[in-house]
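Right, one structure below, let's go through it.
Removed from the display is one protein chain of the complex; every other protein chain stays in position.
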Amino acid sequence: MFYSSIGKPIIRKDGIEKINGSIKYVNDYTYSGVLYAAIKTSVLSHGKIKSIDTRKASQLSGVRAILTGEDYPILQGCYLKDKPPLAVDKVRYYGEPVAAVVADTFEEAAAAAEEIKIEYEPLPLVKNARDASNKGAPLLHENLGKYSYKDTIQPEKNSNIANHTKIRKGNIVSGFENSDVIIEASLSIPSGDHAAMEPRTTIAEIRSDGQVVIHTSTQTPFLVRKLLSTYFKIPVKRITIIAPPLGGGFGGKAGIQLEALAYLLSRAVGGRPVKIANTREADLLMSAGRNGMEATIRLGSTLEGRLQAAELMYYFDCGAYADYVVKISRAAAIACTGPYHIPNVWCDSLCVYTNKPYGTAYRGYGHTELTFAVERGMDILAKKLGMDPLRLRLINAIEAGDTTPCLNTMEDNDGNLRRCLERAADLINWQDGGVKWVDEYTIRASGISALWKATIISLNTGDNALVSVDEDGSVNLHCGVMELGQGTKTALAQIAAEVLRISTDNVKVFMPVNTDTSPYDWATVGSRSLFMAGKAVIEAAEDALNQLLDRASNLFKLPKEALDYGGGRVFVKAKPDIYIDFIKLAGGEGLEGNIISRNQIIGRGNYKMQHKYEIDPETGEGRATIWTLGAEAVEVEVNIEDFSFKVLRAACVMDVGKVINPELARGQVVGSMAMALGMATTESFNFNKGLQVLNGSLRSYKVLRLGEEPEYLVEFIETPQVDGPYGARGLGEQAAIGIPAAVANALSTALGTELNRLPLVPEALWRSKYPMEEANAIGITEGIALKLK
Amino acid sequence: MISFNFKYIRPSTVEEAVSSYIQLSRVYKRVLYYSGGTEILSFARNHAIEADVIIDIKAIPECRRLQHHQNRIIYGAALTLNEIIEENTLPLLTSVFKGIADHTLRNRITLGGNICSKLIYREAVLPLMLTEAEIRIAGENGVRREKFNSIFDKSLRIEKGELLVDVSIDKSFEGAGFCSIRKVNRGEVDYPILHLEMLKRKGLKAAFSGVLNFPFRSDAIDAVLNDNVDIDEMIEKIMHLIPGKIKQDQWATWHYRQMLLKKAIRSAYTHLEVR
Partner (left out) sequence: MIMYHEIAEISLRVNGENRRLWVRAADTLLAVLRNHMGLTGGKAACENGDCGACTVLLEDRPVKACLILAVEVEGMDILTIEGLKQTEIQRAFLENGGFQCGYCTPGFILNAYALLKAHPEADDETDKEWLQSNICRCTGYEGIKRSLKAARKMMAEGSE
């Protein structure tokens, strides 16, 4: 009879506003006196800036200010400070911001940006990460050795290597000596973009009392505040970040995006509010996207299929600036083997600069890339062993007692990978992983991939929550988690409701986050919000509950142990008909109207990350954090006439500990799968010889459309996370991890070839079947890039 | 967001449109006829097109009619693709138009706009090439009627200031067999890397888009199609008659396009010959 909302599909808290189109994103805010910015970006991918002529532009109507890199040459970056808000001396990628105009209207700003003339002197291009990591490659950042960085990363001066993470487990030489079968493969994944539906937007102003107020589309308002404070030496108290809900984040709105530049522009016009609203083209090319990756791997196993050794070389292509990719390449090293028990591991994971649009955090955080490499390797190995690829995975699946690459011992509560693999295979009707002819021209085949992801978060990052009880007994839940579409705030409301045993209807959450009034939250990234904020919310709700019980205890003159609660009231355990409603307790009315207290009940809760994550710079040995395990499998149908194909069914089975809201959980999983399917089959930046992007719009950067999606088969296994809220752990991005590998495995099986490069367009399939001479195989050599502002 | 300004004119007759164009051209450099606007506006955003004046032809009744006249069907240049698809007057037209852009955009993209597109695809011309279509063009000296195939060579060869008024097709094409083969890099809403239309009426005829930098057909290719030679030999002969080097771009190499083209000809030919 008591309300319980955990495990139930509750209508989203942001739902009504979203279906009515009335919810406000940053670009929907209007302000009196807002000025507009337009940004002039680089047409060259690597070049020295010889001159910038702003004379004509500055004379156009409505123009209030024009800024270039020299006006404020600071360097920004969360982990490695390498990026100026506007290019200084040189440009390093096509689309890099070089100058910015502030004008009365967006049209005037854009017209003026069009008139800024920039002269460049071309520099040699650094095209791919593998070559870029070699000694003697042209350098993007000559001063890398002088940049400041956090000590968790290791840049190599006088090189293009922004971070180098090493894993040395066991003895790799004897590992391969003990192997009967060894396979080697080279793989690559091109760079791409989040393409969140909402282009990044920021409005910055400096109010007359000096308060810097910034409305921005960010996943990390508190981090933006901290970084701005550091970059511009503004006290934290002088910065207010207001972050309305986002039109999708996927990692791309973490860290500093447009905020620093918007602040500088506002400063240039005496503090008046300035709006930068990315066009789609700017959002794809100028702002951060998804990194690329190249890999070479060697796997060794016994004839029975027991993995003995893995030698893994990962080159993460971060593009022109390192941003989060220095941490992504590190995360990929920590998880480098995928969820398999391998006694001897040698991994070098590099984050390498190239002259491409720069990458940042992206759903999967490097795990999709490493999984693509390892899981393709597993299929190649299975083929060589003459073994069902599923069986090979089951033999090596990591389990309690096994160690990870960083030598952490897995525990029982980390989840059950074998069950995930078996269920995923069952869901798509695996049958030995063979091929099936549908007709003369059509083949069906299946592919599978295991996956794992650690929530890699620094020690002492935390979350806080406040639960206040209003005089009607309803509850306000205050927390700093951002609503990106993932629905975490609804799930947190469910958790608060669960603690208090009230209906979720009686829990109010606030969608926008304001750093002045919202409790501190580290960042809404890494699929950790439900876990961390969930713990804080439980504590806050329990605190509020205890205060309610205290009041009741005083009132009934009974110890708290003699009381129970539910349905919005506290009652006497022995005599449930003696009770008092939350409304009365909260209002302090007491019984028969005698006032017991007028103080509002406010519960406090917080959670600090207890799982330490530091690894030894030479061996990678360290302590791990919370792993989510899972498996994904797909069935594809290929037409061998034109090599078009369709992913018919895609299954995802993950051990998520506990499902808080099944509808939200499924939505996250399915959405991740769809995005990863895009990465596998359509999404990549295409470059011409000058490394200019040829497909910088949504017409040509192709994401999945309705009707192109598979039938989704989603199941959850619930091995409770001992310290998770109600046993839950993260699931927001994990489902993106195994899909590209599974699709490549299925298509490779169907065609009897090895497809080791994404995206898997029909021509790539055809070419794997009919290889051409190298000279003819170069697909993209010519092309006129889109004209940028 | 379009950062430059222009004047906007909406004439109500063909004569008004043409005379406005001529008069305004004397004062302004860049005068454009404007129909659905989808292409002009997307180009204008990036300054790929600039204009001082645009002349919207959508309020001209002659450009908006879909009419049966004697043995012909007349399609106004300002009809949207969806309006023509929904009437389904000729299955060939319906089939080709359904492949262009997406459903929502087809509520704005017009027949005339697609024929006069600056992009290389112009798929709406494929059926016109195959059906001996006629078009009417208005200019300073009134309206003239032309055979589509005699005035379309890579693009529509009309004079500056001339306006495409309508297109007409003989009704007898209604029952003609045809085969549409449209291949894209990935996904369904996209420009084609190959679009072949083959029509069977008193022999076979073919028209192509996406293969070269312009849509094309040729008498020579049609002659080979009807030559009754061995199919492999026929395909090889056609390959030699393609009027240009097969396109290579970010979406497909010329090898892949050529492979698709050969297979497309084979399957369309087989399909129509068996019928």
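Each chain carries a letter (A and B) given by its place in the written order, and its residues are counted from 1.
Methods note: a residue touches a chain if its C-beta (ideal position, glycine included) is under 8 Å from a C-beta of that chain, and two chains touch if they have at least 3 such contacts.
What you see is a predicted model, and the numbers here were worked out from it, not measured in a lab.
**Student:** Which one, A:Thr279, A:Asn408, A:Thr455 or A:Ser527, makes contact with the chain that was left out?
**Tutor:** That would be A:Thr279, which touches the missing chain.
**Student:** Among A:Asn416, A:Gln486 or A:Ser768, choose the residue that contacts the chain missing from this document, as touch is defined above.
**Tutor:** A:Gln486
**Student:** Of the residues A:Gly7, A:Gly667 or A:Pro720, I need the one that contacts the missing chain.
**Tutor:** Within the whole complex, the residue contacting the unshown chain is A:Gly667.
**Student:** For subunit B, which residues touch the unseen chain?
**Tutor:** Residues of subunit B in contact with the hidden chain: 1-2, 4-12, 16, 20, 37-38, 41-42, 44-45, 56, 58-59, 82, 98, 101-105, 107-108, 188-189.
**Student:** Counting contacts across the full complex, list the positions on subunit A that touch the omitted chain.
**Tutor:** 11-12, 14-25, 27-28, 30, 107, 194-199, 245-248, 250, 277, 279-280, 484-487, 663, 666-667, 670-671, 673-675, 697-699, 703-707, 709, 712
By definition in this document, only the chains that are shown with their structure count from here on.
**Student:** Could you tell me the distance, in whole angstrom, between the mean C-alpha positions of subunit A and subunit B?
**Tutor:** That gives a centre separation of 44 Å.
**Student:** Touching subunit B in the complex: which residues of subunit A?
**Tutor:** Checking each residue of subunit A against subunit B gives 106-108, 110-111, 114, 279, 281, 641-642, 644, 681-682, 686, 694-695, 700, 702, 704-705, 707-708, 759, 761-763, 766-767, 772, 776-783, 786-787.
**Student:** Quick check: in the complex, which residue numbers of subunit B touch subunit A?
**Tutor:** 1-4, 46-48, 183, 185-190, 248-250, 252-253, 255-256, 259-260, 263, 267
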